[in-house]
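All protein chains but one are shown at their positions in the complex.
Chains here go by letter, A and B, matching the order in which they are written, and residues are numbered from 1 within each.
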Amino acid sequence: MSKLLTISPSPHVHTSDSVNKIMYRVILALVPALVWSVFMFGVEAMRVTLLAVIACMAFEYLIQRFITKEEPKITDGSAALTGILLAFNVPASLPSWIIIIGALIAIGVGKLSFGGLGNNPFNPALVGRVFLLISFPVQMTSWPVNIHVQTDAVTTATPLAILKEGIKNGQPVSDLMHNLPSSLDLLYGNMSGSMGEISAALLLLGFAYMLWKKVITWHIPVFILGTIFVFQGGLHLINPDKFIEPLFHLLTGGAMLGAIYMATDMVTSPMTHKGQFIYALGIGIITVLIRNFGAYPEGISFAILILNGFTPLINAYVKPKRFGGKK
Amino acid sequence: MLKTFKLGGVHPAENKFSANKAIEKLALPKSVFIPVAQHIGAPAQTLVKKGDQVKVGQIIAKAGGFVSANIHSSVSGTVKKVDLATDASGYPKQGIFIDVEGDEWEEGIITDDKLVEKFDTDGKAIIDKINAAGIVGLGGATFPTHVKLMPPPGSKAEMLIINGVECEPYLTADHRLMLEKGSELLVGIRILMCALSVDKAYIGIENNKKDAIASLQNLTASDSSIEIVPLKVKYPQGGEKQLIKAVTGREVPSGALPIAVGAVVSNVGTAYAVYEAVQKNKPLIERVVTVTGRSVKNPSNFMVRVGTPVKELIEAAGGLPDDTGKIISGGPMMGKAIASTDVPVTKGTSGILIMPDTDAKRKTSQNCIRCGRCVTVCPMGLEPFLLMTVSEKQIWDRAEKDCIMDCIECGSCSFTCPADRPLLDYIRLGKGKVGQIIRSRKK
Partner (left out) sequence: MNMTIVYTIVSLSAIGTLSAVILYFVAQKFKVYEDPRIDDVEKALPGANCGGCGFAGCRAFAEACVNADELSGLFCPVGGNDTMTGVAEILGMEAVAQTPKVAVVRCGGSCDHRPKVNKFDGASSCAVTASLYSGETGCQFGCLSHGDCVAACDFDAIHMNPETGLPEVIDEKCVACGACVDACPKNLIELRKKAPKDRKVYVSCRNEDKGGVARKSCEVACIGCGKCAKVCPFDAITVANNLAYIDPDKCKLCRKCVVECPTNAIVEVNFPPRKPKTDLPPTPAAEKPAAPKAEKPAAEKKPAADEKNDNNETK
């Protein structure tokens, strides 16, 4: 025989799924929300997204090429995904230089300093986002008015900020309601906020796509949203004047974006469903706590980052159910 | 809602190309190489020497202990030599080379195809016959059957489960056997039930073999002691523990044998071999082997004498395709790649799978992205990613603590890993090492 036969250990067949496919499918799932944000915020949204994606990929390439001296792996789609998620978490009017700093922190500090894809303990896009939020609070909370509204105002407040401000001034929730967008508006995305977080419906569409393609399982998003709903619902029942109804919290402030796309980041979430439940429970509780009692109107980014930190611990202690009952 | 096991599992493309091909008898080879270690346990001890004349069915190597099996000549002819040669394990093994001359059978073996239903109900005699015929588990594990039929004192078999799952993609040997030799199979099952003195048997069959399910259901319509259980298609349902779970809902405890939950599992091929041994006095000298593959001209199921070189099977199925990259003895999930087509068919060879170059190569492995899919698909509820890491880093105590010995090496984790990591390669290594450590501790 002229040609040598290949010998390898079993199994000899492999699923057609790959890391790259997973990444590109998540990106695809984000496209509807991206289109919506371009529709709402115009070219600015396109600028922020493109810049974030390009900056993330460029930093990944440069760092891998010149600092860590490995084969650059920007084609695996993870840097592009980080870029999109970063862009989705900032206002559409954010100055370009801030975006570039955010990309550098996300990729350089959040991801590659830990050893690249798979080794980062925290979600890189959120590391970038939270860094920007703390470093540039003014720019990061100047929400542009959408281009379809005829007004002289340049910026506006997010529904959560309006709510928080109102409650702080002692107004009961029922009085604030007429200042807030209706639930339907919130669902399809007629509100101000970060670029990608505004349209809950389109984010859910992407979720459906990812479930269909088996990119992620339903556990984390459903558990997080469920926890927020139950916890906030409980608070609402206790004091409806101080705590708004839970649906409002599900539809605003990036709860959907965070629960579906950020918390489910495979690298930084627990492996077992049991672990994922604990993780999601933590995220939901901390989110509600920050939103109702904390300084920031919006809390899911912090909640996810905090629980990211617990993930290794959860992985170490929450074992899957062994066959045959041995613990 | 079809029954299946709960934990994990994958569904690789089935590719059962040869499902509609009837079993053909393969022409006798010119020479055979019969290894003396074709089963789990001690190798058999050679009884013949160079120049001896042997007949078909003559015993040529005697079981080397309790957990061992007799080896019989599968052909008639002259013993050429007793020497080492590479078998499917990839290491040179002791075996007997026989040059084939004619086809003369040992006296007492009935060679016709007539169905014999009546059998002697003495359990001890049945087990002795099975022992003498050198029957081992034909599903691939090749555990001597007579050992299985004698449960250790203190445990009692409650039921017999016949494994007709054939969850490995590509393979159809068991499928064809169930379809074509249904009546013989059922007699074999009754014999096994008698030997175990149980009054209930289940045949677990995956639902992608609807014709086999229907035909066996027809044959057992009047017999309530044998129940056909259609199962949802899911790999590795053919694993002993998974099959028991799927059929009965019982879970074999970690580290225990199926008998712990009162079950004895046997393959359909084994049940058929038992029929032949008890009713026809025919020892285990031939078996059904599927020869298949995407590029194979004529995927087939052959009745093959043990010891036949693999290349003769491939020739009969249309020859080795030019783009062959890998030849696998067994199925694609658990089979062993073989380096040469000279290796013989043994008692455990269920199929020969030929893979083209394009499918043969693995993709480059990437960083683990901790997606947890290996954990989700593991039928034993283990954490393959962790076991791989600790095996690679040689942290054996941690591997043992995380139940590495429970691994059934089904390959679901490696199959499903999107980063193409060689999970099972290292887990298997770790399992071997931890096994050694545990054994040395016992001593």
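Note that in this section a residue touches a chain if its C-beta (ideal position, glycine included) is under 8 Å from a C-beta of that chain, and two chains touch if they have at least 3 such contacts.
All of these numbers come straight from a predicted model, not from anything done at the bench.
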item	value
On chain B, residues whose C-beta touches the chain left out of the figure	86, 89-92, 336, 339-340, 360-362, 392, 422, 425-426, 428-429, 432
On chain A, residues whose C-beta touches the chain left out of the figure	4-9
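We adopt the following convention: only the chains that are shown with their structure count from here on.
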item	value
Touching residues (chain side chain A, partner chain B) in the complex	3, 5-15, 17-19, 21-22, 73, 76, 115-119, 217, 266-273, 319-326
Interfacial residue positions of chain B with respect to chain A in the complex	7, 10, 12-13, 90, 169, 241, 245, 251-256, 324-328, 330, 332-340, 353, 355, 359-363, 366-372, 375-376, 378-383, 385, 402-403, 406, 409, 411-412, 414-420, 422, 424-425, 428
